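Encoded as structure tokens, the structure appears first; notes follow it.
Removed from the display is one protein chain of the complex; every other protein chain stays in position.
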Amino acid sequence: MIPGVSIEEKTDPLQGQILEVSMGPHHPSTHGVFRMDVKLDGERIVSLKPVFGYLHRNHEKIAEDVSYLGSIPYTDRLDYLCSLTNNWAYCLAVEKLSGFEIPERAEYIRVIVGELTRLVNHTCLMGFFVQDLGAMGTPLMYAFREREKILDLFEGLTGARMMCNYMRFGGVRCDLPVGWIDEVKKVIAAFPRFLDEFESLLTQNEILIARAQGVGVLSKELAINAGITGPCLRASGVGHDLRKVDAYSIYSRFDFKVPIGAHGDCYDRFMIRLLEMRESLKILDQAIAALPSGQIIDPKAKSRGLRPKAGEAYGRIEAPKGELGFYLISEGGPSPYRYRVRPPSLINLTVLEDMCLGGTVADAIATLGSIDIVLGEVDR
Amino acid sequence: MTLVERIDQAPLLLQRWAVSFFPALLQPWVAMLISAAAIIGVFASLFALSTLAERKGLGRIQNRPGPNRVGPFGMLQPLADGIKMLIKEDIVPLRADKVLHFLAPIALIVPSLLVYSVLPIGRNLIAMQCQLGVLLFFAIGASTELSIFMAGWGSHNKYSLLGSIRAIAQMISYELPMVLAAVTVILATSSLDTVNIVEAQAGGFWAWHAFTPWGAIALLTFFICALAESNRAPFDLPEAESELIAGHLTEYSGFKYALFFMAEYLGMMAISGMAITLFLGGWQAPLPILNFIPSWMWFFGKLACFVVLFIWIRGTLPRLRADQLMNLAWKFLLPIALLNIGLAGLWVKSSGWIAWPISVILLGLAIVGLGRLLRGSRPRGGKRIYRYAD
Amino acid sequence: MLGTGILRGLKETARNVIGSFREKDRLPTVMYPEETVKTKENFRTFPFLVYDGDHAMPGLRCVSCRICEKECPPQCIFIIQERDENNKAVKHPRVFDIDFSVCMQCGICAEVCPFDAIKMDNIYELAGEDRFTGLLVDKHRLAKSNHYYHQIKPTEANEVDGRLAEDKRKAEEAAKAKAAAAAAKAAPPPTAAT
Partner (left out) sequence: MSIPFLIIAAVILASAWAAVSLRNLVHCGLCAALSFLATGTLYLYLNAEFLGLVQLMVYVGAVAVLILFTVLLTRPATEAADAVPTKRPAFWKGALIAITVGGAVASCLAVYAAPKASTAPELSIQEIGRLLTASQQNVLALIIVALLMTTALIGALLLAAPAEEDTKGGGA
């Protein structure tokens, strides 16, 4: 006990009882099997403990058992909304480990599918977020309508809509089908219309503003200290984007900007994603225009029976949700000695309590929605 | 009686015809029973229709076709829903208060139906003409809060309890501005009788109360309160799915749930009916030329417009937070409604065009000022400028 | 002014309601059992075994090398090699089972197969009543003809056929060359005697 400081039990006669509510694991707006142990004073949150692990699938241990190639389909299932960026981050780590060269065309294809994935993720997230605010699913349906078009593109390219399993060490699995680029162009051309409509439906809506502005504020300092990444960090006013910082792949060739917010509240996180989509569209336009022909995979690279030389590597990309990293240690065997994922959702989730304290249950739901978590990635 | 009048009065004539078969002693009772049966029959089928309209409308709003499998264009969907609800297992939680859990839906549906007795559906078509019709409407409406409390408390579920507490707080808060909005009409017509109120608005749409400055504001206030009273989006906090699962409905299933559902829609239509009666001329045609269309068709037409508006709003708006809801009621609607009563008094006393500019200026100032208060320190329209990192 | 944002939102939804009657883009629903979306050529679901010719079992391309079994990430393939009466391994699977309840449709088996014997199918209406044996699919149910493969994935199948033909030609040439060499070796140089 610190001398001079006396801790006094304050008992307020008007103070009511604390109500404990266990929200989840099956609750309509916990985005999967996630639980929040919430203590409520009236409707104000006095304590919130996130409880997760209901969806734990032993991903990292399995990956240490199967071949390097065999882990790629498992990475699809981490953040199941954006499998392509998961593939990409993992391939980047393996490529670093084994020193493969990625052909020019493959890099462009990766950027194109990566940015399309960002569009998919952000449309979904915005829909879910507004759904959590109680909007009867209308924005969600509009978001899904657009997402569907991009998923069609993925199906045409990779054979699957969500579990794409497309990237390979040193390149990509297969070349673009005939006419695919034209379809992409069509989708991209129609996309701004959707964004405009979405903005006019929501961004000036008084109810959304009342519900999202000043709610779930994440300060710049806390965001940096807690290792928050992605749109959540940028909404708090830190201009940190790995596409600029690392300039991995060929992102240095594209002209795009990184939007940053000033308040770090739910509304900023929402708007930052909207603005990011517009930037993604710019990148897509440039990448499609400059798409070269050539090989799609490093001829030296081999997928099957890959045994990288002993060493370690950390590959990270700016996934739609934040910094997605894969850390691999190889002992020269057919499977990694250590395999570790840095999931952006999980780390962004750690500040949930700080953002929710003092707010109401409704605020907590909105904040959780604005963080953008996918339980597949949080629990792994 | 001309043919037009006959069609207009058809329900009444039918009732008289049916009653004439009974001995004189029983006739008032039979007439009453027939009125009640007609109300239950008509509005229950309207409930079915409006659920279908809601599902179809929401579907279209969300770019999907809505129910289209049962019957032609999905028209029989309400029937299928009804059968499903009837044959579903009725689950009562183990530790629930069985009696309250059972009584709550019944205690809710009775007042929801009772309020229709004072709504004039057409010329001479009213189940119970009562000197105090408007007061009766609100008095009976006030008792629905208890049944929601019974449902929430009887379910023995924290979400239910939270939901019902929210519901009651919300309904009590919004009842106040709603009644005050109705008071303006009572002031103008100096009558609490719904029939008199409708008759005071005869002549054409310019005679409707909605087309006076105080009437327009009162209608708007009344409508916002109606949304809240019937627990519809954006004020559907008591059953906020994303927060409280389904609020006081969480532990209900099967037919009891259907009763709650029905009560919600009946309440919505009753309040719309009251809004029509008070502000939109009730069963009066908007133009005297259109009087050949039966009066009850005008009433139901206006009711349909209201239902569509309800659905449209539900499909568009996110939900408010509980404290914001209270702020809206107490800091915005209540002062406006109070000011509005004063303006209605001015209108009645001056009975001329001088009240127009005064009302418009005062109301405009109040709305802008209170709106700013509600917005707090936020910039206009919540607009924010976003920077880009270098 | 308070409320303009709400009105704008209402306008937007009204536009969508009207649009849903007029634009295909605003009513993207496909009435599934009556109409279906044409799947893309790359679309993949579960693996199948390709056979050449008219008869499934003798025509299987699979040589039972068990690479797919090893590479399959969820380990859903089970293979036993055929043996002849002398207990000598034959290049043919005696058992080739895939557990569809475990398979995650990643397509790695098709990717690693050096003989183009296993490919990804595009059927998706697979609902059944039997959860265990119904989803454990043996080689008889897995076997599908090369013709079928051509039907569902013409581009890919043509490429595979071309490659196989090329391999075959090369193998034949090599065999011929080998035979020629052997023959050349075996036959005594005609001039030697003289």
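For reference, chains read A, B and C in written order, and residue numbers begin at 1 within each chain.
By definition in this document, contacts are C-beta pairs under 8 Å (C-beta built on N, C-alpha and C of every residue); 3 or more make two chains touch, one makes a residue touch a chain.
It should be emphasised that the depicted structure is a prediction, and the values quoted were computed from it without experimental measurement.
Colleague: From the list B:Asp8, B:Glu54, B:Asp81 or B:Glu145, which touches the chain that is not on show?
Modeller: Only one listed residue reaches the unshown chain, and that is B:Glu145.
Colleague: Out of B:Ile168, B:Val185 or B:Leu219, which residue would touch the omitted chain in the full complex?
Modeller: B:Ile168
Colleague: One chain is left out of this view; which of B:Leu328, B:Ala344 or B:Leu363 touches it in the full complex?
Modeller: Residue touching the chain left out of view: B:Leu328.
Colleague: Which residue from A:Pro50, A:Gly322, A:Gly359 or A:Gly376 sits in contact with the chain not drawn here?
Modeller: A:Gly359
Colleague: Touching the absent chain: which residues on subunit B qualify?
Modeller: 97, 100, 130-132, 135-136, 138-140, 142-143, 145-146, 149-150, 153, 156, 161, 165, 168, 172, 175, 190, 192, 320, 323-325, 327-328, 332, 374-376, 378
In this text, only the chains that are shown with their structure count from here on.
Colleague: Where each step is a move between two chains that touch, what is the least number of such steps from subunit A to subunit C?
Modeller: 1
Colleague: Can you name the chain whose C-alpha mean lies closest to the mean of all the C-alpha atoms?
Modeller: Smallest centre-to-centre distance to the global C-alpha mean: chain A.
Colleague: Out of B-C and A-B, which chain pair has the most contact pairs?
Modeller: Counting C-beta pairs in contact for B-C and A-B gives the edge to A-B.
Colleague: Cα centroid separation between subunit A and subunit C, in whole Å?
Modeller: Using C-alpha averages as centres, the distance is 32 Å.
Colleague: Distance from the CA centroid of subunit B to that of subunit C, rounded to the nearest Å?
Modeller: Chain centres of subunit B and subunit C, defined by C-alpha means, are spaced 60 Å apart.
Colleague: What whole-Å value do you get for the distance between subunit A and subunit B if each is reduced to the mean of its CA atoms?
Modeller: A distance of 43 Å separates the two centres.
Colleague: Would you please write down the residue numbers of subunit C that are in contact with two or more other chains?
Modeller: In subunit C, the residues touching two or more other chains are 2, 4-6, 9, 12-13, 16, 26, 28.
Colleague: Could you list the positions in subunit A whose residues touch two or more of the other chains?
Modeller: Those would be 138, 142, 145, 201, 204-209.
Colleague: Touching subunit A in the complex: which residues of subunit C?
Modeller: Residue positions touching the partner: 2-6, 8-9, 11-13, 15-16, 25-26, 28, 39-44, 67, 71-73, 104-108, 111-112, 120, 155.
Colleague: Residue numbers of subunit C touching subunit B in their complex, please.
Modeller: Per the stated touch rule, the residues are 1-2, 4-6, 9-10, 12-14, 16-17, 19-21, 26-29.
Colleague: Looking at the complex, which residues from subunit B come into contact with subunit C?
Modeller: Those in contact with subunit C are residues 57, 60-65, 312-313, 315-317, 367-368, 371, 374-375, 381-382.
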